[in-house]
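Here you go, one structure.
Excluded from the complex is one protein chain; the other protein chains are retained at their positions.
We just call them A, B and C in the order they show up, numbering each chain from 1.
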Amino acid sequence: MMADRTLPRLSVAMVLLLISVTIFAVTAIATGETAQFSLQGVTGLLQRMVALGLVAIGQTFVILVASIDLSVAAVISGTAVLASWLMGGDPAMIVPAVALCLGFALAVGLVNGALVAFAGINPLIATLGTGLILQGVLSASYGSLGGAVAPVFQQLAYGSLFGIPWSVLALFGLALTMGGLLNRSVLGARIFAVGGNPDGARLAGIRTGRVILTAHVICSLFAGLAGLYLAARVQSGTPWLGRDGIYDLESIAVTVIGGTLLAGGKGGVAGTLAGVFLFASLDASFNMLGIDAFLKQVLRGFVIIAAVAVHAVRGRGHVA
Amino acid sequence: MSMKVMLVATVALSGLAGAAMAQDFNDPAEFAKQREQLSMTPQGPEGAPWAQHLGDSMVDTAKWKKDGPATICFSNAGIFNPWRVVGMHNFQAEAEAQGDKIKELIVVDAEGKDEKQIADIEALVAGGKCDVLIVSPNTTAALTPAVEAAAAKLPVVVFDRGVNTTAPVTYIHPVGGYGFGISSGEFIASKLEKGANVLALRIVPGVDVLETRYSAAKTIFDEAGINVVGSEFTGSDRAKTKAVVEDYLNRGVQIDAIWMDAGDTATAALEAFEDAGLPYPVISGEDQQDFLRKWRDENLTAIAPSYPTYQWRTPILAALDILAGKPVPGPEWVLPQPAITAETRDGYIDEKLPPLHYSLCGCQNLPGYPARWGGSE
Amino acid sequence: MSDAMSKPRAARIAINAGLLLFLCLYALIVLIQPNYLEPGLFMNFLRRAAPLVILAAGQLYVILTGGFDLSVGAVVTFTVTAAALLTNGDPDATWPVIALLYLMGAGIGLFNGLVVAFLKVPSIIATLGTMLWLNGLALAWSGGAARGDLPENFRNLGRFQWRDVALVGTLPMAVLVLVAVLALLWWGVHGIGYGRRALAVGDNPRAAELAGIPVGRTRITAFVISALAAVTAGILLGGFSGVSVNAGVGLELQSIAACVIGGAMLLGGRGTIWCAVWGALSLFALFTLLNLLGLPQALRDSIQGLILIVAVGLTAWRSRARN
Partner (left out) sequence: MTPALDMRGICKAFPGVKALDDVSFDCRPGEVHAICGENGAGKSTLMKVLGGSYRPDAGEIRIDGAAMRFAHPRAAAMAGIAIIHQELSLLPHRSVTENIFMGHELVRPGFAGLLLDRGAMRARARVLLDRVGAQIDPDRSVAGLSIAQQQLVEIAKALLLDARILVLDEPTAALDDRDARQLLDLIRILRGQGVALVYISHRMPEVAAIADRVTVLKDGRLIWTRPQAEATIPAIVSAMVGRDLKDFYPAAPTAAPGETVLELDAVQAEGLPEISLTLRRGEILGVAGLEDSGKGQLARLLAGDLRPAGGTARLAGRPMPLGNPRRMIAAGLGYLPADRKREGLVLRQSVRDNAALALRAMRPAWARPAAGVFAPAMLDAGLKRMDVRAAHFGQEIGALSGGNQQKAIIARWLALDPAVLLFVEPTRGIDIAAKAAIYQTMREVADQGRGIVVVSSDLPELIGISDRVLVMHRGTIAGVLPRDPREEEIMQLSLGVSV
């Protein structure tokens, strides 16, 4: 029945990829924007993936352990604001600022993980709570946290290598690394174990709490990376950066579209990235077609439902 | 444990915040400049404030001259509030009014996301179809690099919010936030006694164009010895606005005036007084129809400063002038920014238009009026 | 075996916790602002809390069956904008339009339910999608800004109050609506068999199905009720404060948070209508308290988050201590 375990996962990713490429190509040809097929056009398309892609990779890890993280938007805003404030335009501050930002993300991940794994709080509520707390503190203190990132730091978002932006290379590099981590490392094996059968994993001697904690830390760190990228991209972070980008709900949506089960234990980075690619090509295509913002939102809503329904509808079990 | 730490951090940071918040957007020089601009006589065609400008500085655009119908591209921050919705209608109507001078108008909407707007601008430039690019930036600093890069390849016009570079041909905007705060602040100060109470209702903290409005009004209130009993953020939410005002009234606070940094919830604030059975306060709103009508019907003591939506017409004019090689006002094209007073009010009321229509749209003679703006014939 | 003994123990504790929290918060309000003890002000408090309480009570149905409804905020927005567009200030249109709004609400709930029950899309994703398309639709229909006008008799539902009423001082119409709707929603969970079916479906859908419970229908009903409650909340909210395209922003998470604070169990199988009522009133009392304290707006979010974590953390801790 399920002869090959990797095949179904890959196929979700492949199918999404094909659909996305088709959508993008057909609209570009239909609207006469063939210049979009140039290196510049394609890298522009890929660059649309970077921020959401980074967050979604992290989100994949928490969803795989059957948790969820609604605080990523606040973490993104937090790191972006911190990065611009700490750097204050000074290149010498890049390293300490990045270190502190990631330290901040790590701390949030630890708190989230501890609340979920050790305090036994439903992850939806726990991360909604930490997200609200962070958002509030950020908005309240923003007045004193102005500043801009160092110009050199912006190379992260605007620089490129052989015409391919650094950030795109970094996204795919990190995706490969994290995909490898999931499938080829001890941690990955334990993440699947904890998500697939928490009791079984505990009885097999896995410290499930630590694995959940680690997944949350990874998720927050990736949200932190997304925040740093956005800080480089927008020069000066605002407390609304993450919230306005709806990175929390969109990262969950693309992860599920990519075939990762909300119940945990099945899925992977490849599918998630394909989901992000679908969103990016839809974005670009809507632009080319000149669809107005409200209609875009309507279409996006239906796309999310349809994309998940396509592979969920075959399931025999109950979902709620 | 962790919660304790968070609590401490929260309290500490909020202390920090309170101290630093006010001074960031308090620039006395800019305040004085805008106060002066409010009283200047504009240059340009009479009765068409969107084509007028304050000051004399012009920029040469000969190098961008290009013959034939133009393809105009517009990267919009979004249409996430009524002001931008009205503005967008102005923009499209103006383009339509220009007829065959425009070959194609390409509009991309960034849905309020900096990141998306940057990508949008890059895609527009890469697409190679644009003769001129108009940008209404979502955030000043964020869009600066993208606009700078685009300005190297084609003429760029920026309006509403600016960018931190002189690379665009011109930056179109009305007088500004201080001007808004000055008009409303001075009116309220003139109607109240020293020691009276004013409640400030604001949308969200930290947004430059809104913070300057409050900062200007606060300066004026402080000078006049008027007491600001509270400064509350309502997020443009009518229910929240009404609830906040009710809470103040329930506390028994005497509120003599309401100052608002945007008028879209002004009528909700007034309803709180109605429901409590109290007389209306002095109020500063904005140029929305529902506020003007309420003002007229209830004979309020009020003023409606504006951040006019007719500025959305100007970029099209500027773009076409640039492609024609004509000099345009620049590097800043400052538009006049009138406030509606009791005398001028009734001229701005048009029952055909929806409640949140911005009266200073300058759109009465544009194609599709009033249906395009949601009005009934 | 006494009758009190026969009540499910968890539910009894949940009632007490939610009610206790509400009483504590309201006592704090009174401490700061003693005139909140006056019945008139309490009625006003209820009037303003009514939309959230109704939303939470509707959301509870979905939570009992093990799902989430993230679309309720969008339904509120849609209701308010649609009502303004459809009535356009005409008082004669009010009642037919209200009927039409409920019909649309039922349609939206039906859509959510069908997608979850038959397309097997997890409710968090299905209703997220609905939230997006419905918000988009509301904006597209109204053109992005409030259009039309709500007639006086429509607005009175959320705004009107009788003054000088015996005992309570003022009596807002919204409070009457609240009581009537709550009675109806209470009846749905506790007065008829449906509530037990919903609990069974949330607890173990497979066992419920094999015991003959029409699982799909039970789920769909829950989504329809949640959407209808959201329409009601929208009508009250529109009445209270008028037309706005962001009337429902953030209400979806608030309504879920309210149920959880009141002691309902996410992912189903445990909860009573009182979880929603006391949870929502607690949350609203918290908002009011923070307003009265005059804390910076932003920090109110933080405190809300903190309360959420602490309330749920305590429940989790207690249930662990019990086992």
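In the analysis below, a contact is a pair of C-beta atoms (placed from the backbone, for glycine too) under 8 Å apart; a residue touches a chain by one contact, two chains touch by 3 or more.
Bear in mind the structure is a predicted one, so any value in this text is a computation, not a measurement.
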Chains on display which the left-out chain touches in the complete complex: A, C
Which residue of A:Val26, A:Leu39, A:Leu176 or A:Ala204 touches the chain not shown here: A:Ala204
Full-complex contact with the absent chain, from C:Leu20, C:Leu37 or C:Ala207: C:Ala207
Residue ranges of chain A at the interface with the undisplayed chain: 1-5, 184-190, 192-193, 196-197, 199-207, 261, 265-266
Interface residues of chain C (partner: the chain not displayed): 1, 5-10, 190-197, 199-200, 203-204, 206-214, 218, 221, 265, 269-270
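In this text, only the chains that are shown with their structure count from here on.
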Between A-C and B-C, the pair with more C-beta contacts: A-C
Longest centre-to-centre distance from chain C, chain (CA-based): B
Euclidean distance of C-alpha centroids - chain A vs chain C, Å: 31
Centroid spacing, where centroids are CA-atom means, of chain B and chain C in whole angstrom: 35
Chain C: positions in contact with at least two other chains: 144, 296-299, 302, 306, 309
Residues within chain A bordering two or more other chains: 115, 133, 136-137, 139-140, 292-294, 296
Chain B to chain A touching residues, read off their complex: 2, 6, 9-10, 13-14, 16-17, 19-22, 24, 78-79, 106-109, 111-116, 118-120, 122-123, 126-129, 139, 141-145, 205-206
List of chain C residues in touch with chain B within their complex: 33, 35-36, 41, 44, 48, 51, 142-149, 159, 161, 163, 237, 240-247, 249, 288, 291-292, 294-299, 302, 306, 309-310
Chain A contact footprint on chain C (complex, rising order): 65-68, 115-116, 118-126, 128-137, 139-140, 144, 201-202, 205-206, 209, 215, 219, 253, 256-257, 260, 266-268, 296-306, 308-309, 312-313, 316-317, 320
